[in-house]
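The complex appears here minus one protein chain, its other protein chains still in place.
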């Protein structure tokens, strides 16, 4: 296949990419513009169910962007629905793109634009490592968080590309077909810079605290790359903790960062970030993550992993059933308190961050 | 003088710039980084009077950035103090840079990085036109709003330069020594782009609704280029409608956009945007602007212009005396109402936008 | 209802309104384009979204503003964007049409808002680009609005601020610019489009009482004239005029003729 863009041939070789046309869509700015021009213009009610949104907007092979950060305001329930619907061959991208690894054993994700895939203080993701060894996932490009963030930002600000001081002299330069090291043409002295093109994933789910039915959306807490992604991606689906009237966004503008015209669909999805954290609403479920990381990232047992994902995802109807499994009403009440103690207050209010074990274990 | 950067020689000739080293500081990113590394790091009380801030932070010949937009949240009282202190030979920059023209007849501004200098629906600035004809102001570069905004944005995001689709094929390309038209190296097909370097003015005053004494600052309403400028400029002075405790910014994060570490000085300056608009606080003074534009931009009479600026600026002690001249308490009350009618509500509340004439006239 | 005829500025505002299709995202400045856009919204195009250089998205209409950053351009808007993002909105395909004015317009729809005469010895120095160049360079379609005289429609611009069709043919695309460029020019005389191959300005309709001769007499270059009969531009109904005068611009800031 003929590719439309100039890729670094050394990186193509290092990454063993035979058909570089698979890389094109991520930087095909012109096609994104053409798509955006055809998006619904009027303010119409864009609400649909999560099932409908995933069925309609996620296609096999899509470049799927992670949003939020690890377990903070990340649209985990949308990802779980993508896994339930058995989407195949997605390219994962995001800074970090931690959560993509869950889907790799099931063929949901087959490619990675890698910036960071791991569990931070809880270590590396052994399951991902095994998937790489077994070629269940092909790495299409290696990124630093900063360079990838600038690629999304370039897309947002309408810049075809920009120069960065990240990535220079690292081995990522030869494991990323997209970026180019050139001399800064503004300077008389030699000054290498790394050119980063505007990056355009196909689809992103963004979980927000509030949105109206047209797609105007508000985020509280770190927005990470999500303002840029809402503009950079071809298909944008908002999952919202709460749907509020448009007048609420008109009257309270703090944190409003996504305009309705960028948005293809709006999903009324309370607990859409569970078992992660949704700032202002609920704390992350430590018990789930302790066990999830032990079972799913350890790479120790495929059976335990499958049993875990069957229980929490494949056999789970929706996010409300998921929350029931976490502990239901009791979980909700406790995690509202913990969120407040971790974030909304800083006085010592005597909240206990330890947890009572309620969920099944696999070891 | 030897210049540090590569400038477009055609533009230098078209603009009759003999000594291009005057252009260097605007794009000398490395010197900005070095300066930032030496800025006060600790949270210290940075409050000082406007007189002190202008005396300490505005040097003759500085590149002075306009902020806000025309008459909206623009630090006009800071500009007036700059004029009062008789600063000389400043380079004006900003999108728009409308307000720089007031100082040109007095030698305050001698150079323009021009993006827009005029009165929008009230027409062109004849006074500026005469200053250009009489070579009282030299144009150092011509910009579109979008390209200049991207130059500030590049500085903010730490990109040495970026590519844009603005300015291409226009005569500005040959009247701007900084920008470069090159072929997009990512594309196999020919695709010209305009490279815009990170832009770093020397000094900017930013008028905000609230700030704490350390410089953490909140803006309500359009931020225009000010978030980028707070990061791009060497010296950043916040003039604030209100100084609030740090805890207010910690507890109410909506609109908080400037971190204290960027800020050199904080000025407690109620009515610092008068006679312009300060969203949430006061409407612009239509009477002042109608007459100001008639007298100062018409170019008809130097005497009338001088008399106008003597009355409003040179003979005016501070912004509170200025507001007294506008009508004092009565002006304040009326302009709080008008602000609310224009912005904070949209029901018809019967507010009358016409005004009673109270200020002296010069024709 | 009143049988009053439109004055030339009311006619301009009305023709502007008619260029806007329902559901479009319209990038407006202050002045007549804003008057026309709000009229469109109150008549045949209720689902348009107005966006402004202030970054205001879909504000609730209010009194006519002097400045594009006036509170009215972001009145109760769910959000306002930074300036760089407001132009990126055009670059990224989220604007359908933008309106432009200029001191000089040439036969390819290129615009001058910089200078009359020589750049270094100007007869008059004008504003510079502002957002004009960006909207001309980035927006899918742009529409030029202004009063038509031979001086304002010269054979050659004194300075090219904002690109239209450059020198015609494919030159705009070859220069790397986005979008279709200008698709219409609206004046007190008529409405013009650009002939698809040469991209030269062509009469599309003439306002009542206007002729090809008058149009040409108001123009410093040769206008293309279509072979078919030239339609007469529809004029506003009495209700359109009532809306304009009583609801859209009741203070008559932009529709008083001659302008104040």
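Order of writing sets the chain letters: A, B and C. Residues in each chain are counted from 1.
Keep this in mind: a contact is a pair of C-beta atoms (placed from the backbone, for glycine too) under 8 Å apart; a residue touches a chain by one contact, two chains touch by 3 or more.
Small disclaimer: the values here were computed from a predicted structure and weren't measured.
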item	value
Interface partners of the hidden chain - shown chains only, full complex considered	A, B
Contact residue for the chain not shown (choose from A:3, A:170 or A:298)	A:170
Among A:228, A:249, A:267 or A:359, the residue in touch with the chain that has been omitted	A:228
Hidden partner chain, touching residue among A:81, A:202, A:287 or A:339	A:339
Which of A:192, A:245, A:328 or A:360 contacts the chain that the document leaves out	A:192
Selected residue (touches chain absent from view) among B:2, B:18, B:41 or B:190	B:41
Touching residues (missing chain, whole complex) on chain B	32-37, 39-43, 155-158, 212, 216, 231, 246, 249-251, 253, 256-262
Touching residues on chain A - with respect to the absent chain	14, 16, 68-72, 95-96, 114-118, 120-122, 124-125, 128-129, 132-133, 142-147, 149-150, 152-153, 165-172, 175, 184, 190-193, 221-225, 227-228, 277, 279, 283-284, 289, 339, 342-343, 346, 353
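The definition used in the following text is that only the chains that are shown with their structure count from here on.
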item	value
Result of counting contacting C-beta pairs for B-C and A-C, higher pair	B-C
From chain C, the most remote chain by mean C-alpha position	A
Between chain C and chain A, distance of the C-alpha-averaged centres to the nearest whole Å	41
Centre distance in Å when chain B and chain C are each reduced to the mean of their C-alpha atoms	28
Set of chain C residues in contact with two or more other chains	60, 76, 80, 84, 87, 91, 138, 178
Residues of chain B engaged with two or more neighbouring chains	150, 153, 165, 184, 191, 193
